[in-house]
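Of the protein chains in this complex, all but one are displayed in their positions.
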Amino acid sequence: MSEPILSVRDLRVAFETRRGSLPAIDGVSFDIGRGEILGVVGESGAGKSVTGSAVIGLLDPPGRIVGGEIRLGGERIDTLPPERMRRVRGRRIGMIFQDPLTSLDPLYRVGEQIVETIRTHTDLSARAARTRAIDLLAEVGIPAPERRIDGYPHEFSGGMRQRVVIALALAAEPELIIADEPTTALDVSVQAQVITLLKRLCREHGTAVMLVTHDMGVIAEAADRVAVMYSGRIAEIGPVEAVVRNPRHPYAVGLMGAIPTLTQGSGRLAQIPGAMPRLTAIPPGCAFHPRCPKVFGRCRVDRPEPIRTDAAPARTGSDPASSSPSAVACHLYDPDAADRPAPAGGEPPVAFHAEPLQVR
Amino acid sequence: MSAAAPYVEVDGLRRVFDVSKPWLNRMIERAPRQTLKAVDGVAFSIARGETFALVGESGSGKSTVARMVVGLLPPSGGEVRITGISMTDPRQAAARRRLRARIQMIFQDPYASMNPRWRVGAIVAEPIRAFDLIQGEAAIRARVGALLELVGLHPDDARKYPHAFSGGQRQRIAIARALASEAEFLVGDEPTSALDVSVQAQILNLMRDLQDRLGLTYLFISHNLAVVRHMATRVGVMYLGRLVEVGGGREIFVQPRHPYTRMLLDAVPDLAHIGRSRVPVAGEIPNPIDPPPGCTFNPRCPLANARCRSEVPELRNGVACHAAEEGRLPA
């Protein structure tokens, strides 16, 4: 496996408040490879957006990175001075936000904004940049781009605006795109268009995408791998198909069961009691244990570390997280836990090639 | 009234909003008045004890219908009758006042739907006091406690303020308030779309349990097809202010007829479609101020012909589509 584009190791983010330092992100590790879409899913307060902001270095105060490291193409970016980081953003990391209206300046023609981005980050001439901008608009499926390039954002419909934002994110040919709820503000029929576009572009350009959303349906259709977050930690990470069809972490199991789908009839939905703990009251041990149907003694005291659940044995000497493994942070899957009950997933845990992830 | 008569009847419901600029601007710019037909000729009925869902994208007019059904918004035309009593006829005002208590609404945003300065107990008790249903403070307090328990909260929660509760818990309080006036018909306007999925499941399950226990009738408004699939016994699909298809919950999802319904079902990102690649439908919803002539869906419809572009299709046999009527629908 080649070097990942984005590599996040043991990332920790805290919010400094009057009530003390609150752990918003607590030891999150993941990789995104070239051309790969990693879906980051979780309920509000799980820390998915904060993770995205930390990666692009746009954490709003009082949020602050307090530990771990973020590498982009092997280079450490979480310690870069703000001025250098500003150049990395835009040039090497593109961004797509939820509301396309807020990411486009209403006073400038869309073409001006794209050309400006291109010229800031490349040494193309004004004319070449404009040609490139038209190409980009055509690529994101805007009809008659040579005419529309001189339109103002308000002249575009919601879906078209989000396409412009995608063109803008792609303008400098970044290695990584962070998309935070890119389809949430759009109507259902337009959502599908945007997802399809994002998928195609990322394949063609080999861009790594971190797709942050609360919508499991969007993840299922767009992402290659998915990280399910809970209380600032990754509960489970793995290929979409495996996590959706055969979730292992009891939270992921509950979450998948709670989502109504079109194909399933109108039976009762699975229900996780309670709600995600607030940052001020994250329980000791596993953060999910008060709501977990499979809780046992150890969960209440011992924080579970990610455990590899994929069959491929980790190569010695390489970082196990970099070979896009499946991992679940749950004591049920720890072969050493003697007193655990049967795990949530179908197979018995001994069938997994379980091996603790090294998290430094 | 007879048991066979529908609980709610909606007939030719219309609502026009004036979206013109202020008078002075119109005079200066010589601009004409502009109107928006938010709801145009919507008709459906809901039987006692069933869940009728209205589904549609933004601008479809589904929330406007909901507000007219409960009487928060006067219709521009048409009529709403609940248990045979007209919601607009001034001659039935007295009967309507008695009916009021039995119709309640659950709103989308649980953070905006209750007065932040009132304790939960006062919020839930307000309908009881307003309709003078129970006399005596102790009796009211007991009833509020029972209602809170009914929706899965603790009677002592009555002493807290709304801000102490999460979104899901607030939506439970909103349901308790709706039930406080002994309501039998609840209109939910996107009641779970502001909630996280695991909390949404709790609220949807609660609504179904309450329906089973209390025999409630629901009008359920949602843009989320999967939620509608889960909740509805019957479904109406709206597009640009019109009802384009009505049918049984299963039927609509398994055998959709209207091209818009088919497109919508095909577009929904769903758990069952892992890694699906497809050709998404082109186009977006037109501006409702200036809708296309004929069938409003015709610019996006693969089956549109000259008739579709000029003649508005009527809702017949549960679908408003010339292609369906002419048997041009592909299987």
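All chains are identified by letter, namely A and B, in their written order; residue positions are counted from 1 within each chain.
Operating definition for what follows: a residue touches a chain if its C-beta (ideal position, glycine included) is under 8 Å from a C-beta of that chain, and two chains touch if they have at least 3 such contacts.
Everything that follows uses one rule, which is that contacts and distances are computed from a predicted model.
Visitor: Select, from "Nitrogen fixation protein NifU", "cytochrome-c oxidase", "Glycine dehydrogenase" or "ABC transporter permease", the UniProt-recorded name of the complex's unshown chain.
Guide: For the chain not displayed, UniProt's protein name is "ABC transporter permease".
Visitor: If the hidden chain were put back, which of B:79, B:126, B:266 or B:325 would touch it?
Guide: Of the candidates B:79, B:126, B:266 or B:325, B:126 is in touch with the missing chain.
Visitor: So which of A:7, A:29 or A:49 would be touching the chain we can't see?
Guide: A:49
Visitor: Would you mind spotting which of B:15, B:177 or B:262 touches the chain that isn't drawn?
Guide: B:177
Visitor: Of the listed residues A:88, A:118, A:165 or A:178, which contacts the missing chain in the full complex?
Guide: A:178
Visitor: Which one, B:5, B:19, B:139 or B:164, makes contact with the chain that was left out?
Guide: B:164
Visitor: Residue-wise, where is chain B in contact with the chain that is not depicted?
Guide: 70-72, 97, 100-101, 103-105, 107-109, 112-117, 119, 126-127, 130-131, 149, 152-154, 156-157, 159-161, 163-167, 169, 174, 177, 181, 202
Following the convention adopted for this analysis, only the chains that are shown with their structure count from here on.
Visitor: CA centre of chain A versus CA centre of chain B: separation in Å?
Guide: Here the centre of chain B sits 33 Å away from the centre of chain A.
Visitor: Using the touch rule from the top, collect the residues of chain A that touch chain B in their complex.
Guide: 43-44, 157-160, 183, 187-193, 195-196, 199, 214-218, 220-222, 224, 240-241, 244-245, 254-266, 268-273, 275-276
Visitor: Provide the residue numbers of chain B that touch chain A in the complex, in ascending order.
Guide: 57-58, 166, 168-169, 196-202, 204-205, 208, 223-227, 229-232, 249-250, 253, 263-278, 280-282, 284-285
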